[in-house]
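The complex is shown incomplete by one protein chain, all other protein chains being positioned as in the whole.
Chain nomenclature is as follows: A, B and C, assigned in order of appearance, with residue numbering initiated at 1 for each chain independently.
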Amino acid sequence: MLTNRSKQVVKREMSLAEKLYLPAIFSGMAITFKHMFKKPATVKYPEEKREMAPIYRGHHVLKRDNAGAERCTACGLCAVACPAEAITMDAAERKPGEELLYREEKYAAKYEINMLRCIFCGLCEEACPKEAIFLTDTIVNPEYARAGFIYGKDKLVERMDARIDVSKRQTADVAMFKMGESAAKHNQLYNPKGEQ
Amino acid sequence: MSQVDILQTVDKLKRCLQDLKGLPPIEIKIEYDFPEITVSRDQVYRVLQALKENKETGFTFLTTLCGIHFPEKEGNEFWVMYQLHNLFTNERIRVYSSASVGDPVFASVTPLWAAANWMGGEAIDFYGLQFEGPPNLTRILNADEMDYHPMRKEYKLEDDSRTDKDDTYFGR
Amino acid sequence: MVTYILIKFVLVLFVFLLALTVAAYSTYGERKVSALMQDRIGPDRAGPYGLLQPLADGIKMFTKEELIPTNSSKYLFVLGPSIAMLTALMAGVVIPWAGPIEAFGQQLTFQVSDINIGILYIFSVVSIGVYGIMIGGWASNNKYSLLGALRASSQMISYEIAMGLAIVALVMKSGTLSLGEIVTQQQGDWINVVYQPLGFLIFLICAFAETNRAPFDLPECETELIGGYHTEYSSMKLGLFLFAEYINMFVSSAVISALYFGGYNLPFQAALGLEGAWLAVLQFGFFFLKIVFFIFLFMWVRWTIPRFRYDQLLHLGWKILLPLAILNIIITGLVMWANGSLA
Partner (left out) sequence: MSYLKDKGIEVEYKEISNLNTLNLGPTHPATHGIFQNVLTMNGEIIEDSQQTIGYIHRAFEKIAERRPYNQITVLTDRMNYCSSPINNLGWHMTVEKLIGVDIPKRAQYLRVIIMELARISDHIICDSVIAVDTGALTGFTYLFQWRELIYEIYEEICGARLTTNLGRIGGLERDFTMTAWKKLDKFLKGFPAVLEEFENLVKRNRIFMDRTVKVGPISGDRALEYGFTGPNLRAAGVDYDVRVALPYSSYEDFEFAIPVGEHGDTYDRFMVRLEEMKESLRIIQQAKEGLPEGPYHADVPAFYLPPKEDVYNNMEALIYHFKIVMGETDIPRGTVYHSVEGGNGEVGFYLISDGGRSPYRLHLRRPCFIYYQAYPEMIKGSMLSDAILTLSSMNVIAGELDA
């Protein structure tokens, strides 16, 4: 005995009723019978979907701003932060006339996430200083071939006709910040039409 | 554990080591909340046995054992760390012992603690250490035909010939 | 003569199909019951409420690849499940499904064959069933299968004795070995379980063991022996083994209901005032209800309690059930002697 907090918990002597097998079996059967009338806990998956937490770490998305320009500036911080080394990117410089496509002067010409390597730890999202990459509460689709799991920009960048709301993933402080004055300036510079 | 406790442990440790005859003086370092001693490898079994059996110290529990590789310390490249615990007083110490790269042989402490068997086996697998004495410790984790010891510092984590990941731009 | 053969043929076909259907739907029932007990839904995709699930399973079983392990004894490997299935189906012939009626100018009995040693017949046929398991387990050339087969055979041997002795008391009471006779005796009288509660309990427990159902499912015991004797089986050969188990369950339930619960006899049969075919249908329905209840009991127990260890199982069989069965015989004898019905 090392401490005075120990508590002997095991009782191994069986009473006569317990030795007879049957009472315990009957009480067990009563329990299982009772459960036959309980509501099942099953979620019928393809039809019903469980509600994921708003901060669930699922499929990645590369956000655009409200004007439709990609936010990613190819700083490479997400690739560095990735413990699984799943992210690969090539940066390119924005040419004149592409302002509506890319928000910053530099952008990711190639952005690939290898979903077979990805461990969905969320560190890329945390690392991103441009609120470009987010994880969403959807899960990655299964596929038959490995090649399909290397997600390029075609699968990662959000479509303007099906925008993904990530506002719940951001803290209240970020939201406040966006409404504040500095945000206005920020928006004026990069996004005159108003940020999401 | 507060600082005072550690000093008490150090005192006990000193007394215990003084009782052992023929032992060169051993320096006791304090590293965070652990006293640390370094013992030459031919004495380490004796010292550990004394620490275990001495009534005052009573380090009867081997918490962990692992190998360490310091390639820059010439002549003492391979180290073994034994961490002991006195469950009654909750004092803990670490004992180190070292050997050179050509002759990384240590005494097996499995007779003292059965737990040391696999812990030693792990060190054999990953550092190529050898433990002499009963029972014969062998590799346990790696494949039998593997002829190198991957945790040694000369092995890089990633192979340079790797082609599955194109990280020319943001490589590590 | 031709009519006789025709009628018997129809009856055999009926029993055969009934056994297969019940077995097929037992697999469905097993899943549904376990699901409900475990707060799940169970099969619900094939057809309404998943009712076509057995069909889907059958198709799956038939279309799966046939695998015969290289080092197995091929003929025995195929023979094993066949024997298991055959004996399971054979046991059904002596069960009386309903009372006799007058039709086609003769008396029709809803029993394929009312042999006067019906109980012995069931015993012998069921005990051949274990050969299927043994042969299958041995022929697989797999240690897990072999262990399963060995467990199965020793279990069968130990429990058959207690089961037989439990029946002896019943036979003493009724004075016949014919199932049809025993059922008829219970007509309008108390059912046998009232006279033989201990015998019934022993018989029930042994029936669990004979059908390899939990808590006695050691031969297949998925956590230890993976699948036991059917580890190496696939496709319809596995299907036959599983089917045999469910048919055995069905037959056991039928035998329990016939021996101890009055078989097809309706309570207050005379008061109902029914006759002929309608009565037979009603009797059959009632008998079937009893069978379904016992099948449910089999499942209910399986999904509730843990299983025995091998030595504990033998201990229970030899040291508890066997003495109890002998005690039951003695008590029955004493009671019969006391009220003078001992001839």
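Criterion: a residue touches a chain if its C-beta (ideal position, glycine included) is under 8 Å from a C-beta of that chain, and two chains touch if they have at least 3 such contacts.
All of these numbers come straight from a predicted model, not from anything done at the bench.
Partners of the chain left out, restricted to shown chains and counted across the full complex, are A, B, C.
Screening B:V10, B:L23, B:M81 or B:V105 against the full complex identifies B:M81 as the residue touching the chain left out. Residue in contact with the omitted chain (choice from A:S27, A:N141 or A:S167): A:S27.
The omitted chain makes contact with subunit C at the following residues, 34, 37-40, 143-144, 147, 214-215, 217, 221-224, 226, 303-312. Subunit A meets the missing chain through residues 1-3, 5-10, 12, 14, 18-21, 24-25, 27-28, 31-32, 35, 41, 52-53, 55-57, 77, 80-81, 83-84, 119-123, 126-127, 129, 131, 135, 170-171, 173-174, 176-177, 182, 186. Subunit B residues in contact with the hidden partner, per the touch definition given at the top, are 1, 31-32, 34, 36, 60-64, 66, 68-69, 81, 83, 87, 90, 92, 94, 113-115, 117-119, 122, 125-126, 140-143, 150-151, 155, 157-158, 172.
Throughout what follows, only the chains that are shown with their structure count from here on.
Remark: subunit B and subunit C have CA centroids separated by 64 Å (rounded to whole angstrom). Chain centres here are Cα averages; for subunit A and subunit C they lie 53 Å apart. Taking each chain's centre as the mean of its C-alpha atoms, subunit A lies 41 Å from subunit B. Touching two or more other chains at once is no residue of subunit A. Listed for subunit B are no residues, as none touches two or more other chains.
Subunit C meets subunit A in the complex at residues 33, 35-41, 44, 300-301, 303-305. The part of subunit A that touches subunit C in the complex is made up of residues 25, 28-29, 31-33, 35-36, 38-42, 44.
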